[in-house]
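The complex is shown incomplete by one protein chain, all other protein chains being positioned as in the whole.
Now for chain A:
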Amino acid sequence: MTVHIAPARPTAPPASPAPAVRRRIRPGRIGVHAFLMAVSLAFLAPLLLAVYASLRPYDETSAHGYFSLPRHLSLDYYRQAFSDSGMTKYFVNTMIIAVPGVFVTLFLASFVAFALARLKMRGGLVLLMLFTAGNLLPQQVIVTPLYVVFNRIPLPYWMSDSMTMFDSYWAVITVQIGFQLGFCVFVLANFMRTLPQEILEAAIVDGAGVWTRYWRITLPLCRPALAALGTLQFTWMYNDFLWALVFISDGDKLPITSALNNLRGQFFTDYNLLAAGSVIVALPTLVVFLLLQRHFIAGLTLGSSKG
């Protein structure tokens, strides 16, 4: 498997002759730029519109339309979204679910991948298929039985105030880990195959046990893959909508993405408030994306470009 992530071709030094030839303005090139620019703007427009709408009072939008110049810009809707609908609480809920979710998934998946890719165990391929195929099933296929089972698993009060697995963070965390394991195993196993086996053989000669071979030798080499997967998994768990919707019934425990649904119910008529809510929910993933773009893209392509 090869992963080539070059976010941009390095801009060639202006002195070198080859780019000078290429930079000759050709009509075709202008056409390509015009096309790409138009598509980029069209892709950005919905987000920009949401940001703009969220900064204006709705009365103004309704009186003068979306594309009028603003007379009054404020962060009022953001304040309102935070204070009236308790966005902070929902953010905390998301963190309670996503942070352990990401770490446990990466830990368990990396060990499985290590066993499959580095120990050359018999039946490894079957195991790999079991995990990979599981991740490809639609969530709705497993949602009904899990709903029933979670309702029947009792938990002590200190773990869940509903006294069952249902309507607790545990349910969502468990499902997230179980479901995402497949993808992570697949990606990490592919990555570990590209690592030189010789280091491991040297370690075996030195008498390193399985744990040392995994924790001290393989895992440090996987840091780029783990960073990429971690970024990706965090966005996915953050963006989850269905699991929380089905497994949590108490509105106060909802993670942020699912909670947005309630915000809409609360303020059905004011679309600018909904815009503010959408921006608030989208902002963390956008920030993660802009800061960790390289990792994010690496994560998406890691499992897919095999050569």
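Everything below uses one rule, namely that contacts are C-beta pairs under 8 Å (C-beta built on N, C-alpha and C of every residue); 3 or more make two chains touch, one makes a residue touch a chain; residues count from 1.
Just so we're on the same page, contacts and distances are computed from a predicted model.
The chain not displayed here is annotated in its UniProt record as "ABC transporter permease", chosen from "ABC transporter permease", "Heme exporter protein C", "Membrane protein YedE/YeeE" or "EfeO-type cupredoxin-like domain-containing protein".
Of the candidate positions A:55, A:177 or A:222, contact with the unshown chain belongs to A:177.
Of A:75, A:99, A:159 or A:242, it is A:242 that touches the chain left out of the display.
Interface with the hidden chain, as seen from chain A, comprises residues 2-9, 11, 22, 29, 32-33, 35-37, 39-40, 43-44, 46-47, 49-50, 53, 58, 61-62, 65-67, 108-109, 111-112, 115, 119-121, 125, 127, 129-149, 151, 174-175, 177-179, 181-182, 185, 193, 197, 201, 204, 209-211, 214, 235, 238-242, 245-246, 257-258, 260-261, 264, 271, 274-275, 277-278, 281-282, 285-286, 288-290, 293, 296-297, 300-301, 303-307.
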